[in-house]
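Can you keep this structure in mind? I'll have questions shortly.
With one protein chain removed, the remaining protein chains of the complex are shown where they sit.
Coming up: chain A.
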Amino acid sequence: MESRFPNKILPYLLVMPSLLVVLVFLIVPSIQSFYLSLFRVSPFGNVLIFKGLQNFIHLFQDPAYLNSLIRSFFFTGFIVVVGLSISLGLAVLANLPLAGVDIYRTALIWPFALSPAVAGTIWALLVDPSTGPITYFVQLATGLRLNWMTNGDLALLIVTVAATWKMLGYNVIFFLAGLQNVPKELLEAAHMDGAGSFRRFWNVTFPLLSPTTFFLFIMNSLYGFFEVFGLIDVMTKGGPGKATDLLVYKLYEDGFVNFRTGYASAQSIVLFVFVAILTILQFRFAGKKVFYR
């Protein structure tokens, strides 16, 4: 090290820009949030009343927050489990030597290229209670009239499916890259040993894909918890009732619509701690099972 950096200040100078960014955009706001979470704050921020930890206590007694927590877990769980399974299936199909496979691959990536607003609008139009084509065909097939504007569980399911669909492209790209890196000789050797296509996939390909799967597992969890605001805002605005009021959306509503700054700050701190724990757990336990070649 010493030989590479004869000047002792230079290395610090070089990391300074990124440290500054982290400091200004991450650390200072975090400290501010923590400070504000101890107060009740007026909308314009000119009246502050010290409340200690009351915001946090209130948070875990608030049925609306607990509801939001449970629904966020369902939402993220669905995205991770169902979304990754489907993506892997599609990636395997897109990896087959088919005619016109490039077209399929491109089409699979499209959903990811859409902005949340566009994706949300498309889904909202598809399942509109009175004019949506999906609603129409479901009614033709089953006689049931879907109304996600009143049926909260249905609304959550639709938003979850939309969010999963939106992430498919991203997952497929990574799985496809992973699949193409699986050495042909290993698969051929397994084939020679008499392994069927399922065993070849399960005992050779899948373990070799584990770094990709693990990476996508983390990315999808973060997506489920943090990046779904746009979709929810366009499709349901957290309704009906509080059925799609996921953690990030509730935080936004309390912070920037209802102007309960202190309460929203407390939520952001909880969310922060929560995701930190989740990430550590993932690296501790899931990380061990990953097979790096």
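By definition in this document, a contact is a pair of C-beta atoms (placed from the backbone, for glycine too) under 8 Å apart; a residue touches a chain by one contact, two chains touch by 3 or more; residues count from 1.
In the analysis below, contacts and distances are computed from a predicted model.
K.L.:
Among "Electron transfer flavoprotein subunit alpha/FixB family protein", "Fe-S cluster assembly protein SufD", "sn-glycerol-3-phosphate-binding periplasmic protein UgpB" or "Tryptophan synthase beta chain", go ahead and choose the protein name stored in UniProt for the chain not displayed.
P.N.:
Its UniProt record gives the name "sn-glycerol-3-phosphate-binding periplasmic protein UgpB".
K.L.:
Of the residues listed, A:Pro29, A:Gly45, A:Pro133 or A:Pro183, which one is in contact with the missing chain?
P.N.:
Considering all chains, including the one not shown, the answer is A:Gly45.
K.L.:
Check each of A:Ser85, A:Thr131, A:Asn181 or A:Thr279 against the chain that is not shown and name the one that touches it.
P.N.:
Per the contact definition at the top, the residue touching the missing chain is A:Thr131.
K.L.:
If the hidden chain were put back, which residues of chain A would touch it?
P.N.:
Here the touching residues of chain A are 40, 42-47, 49, 128-131, 145, 147, 149-152, 237, 239-242, 253, 256-260.
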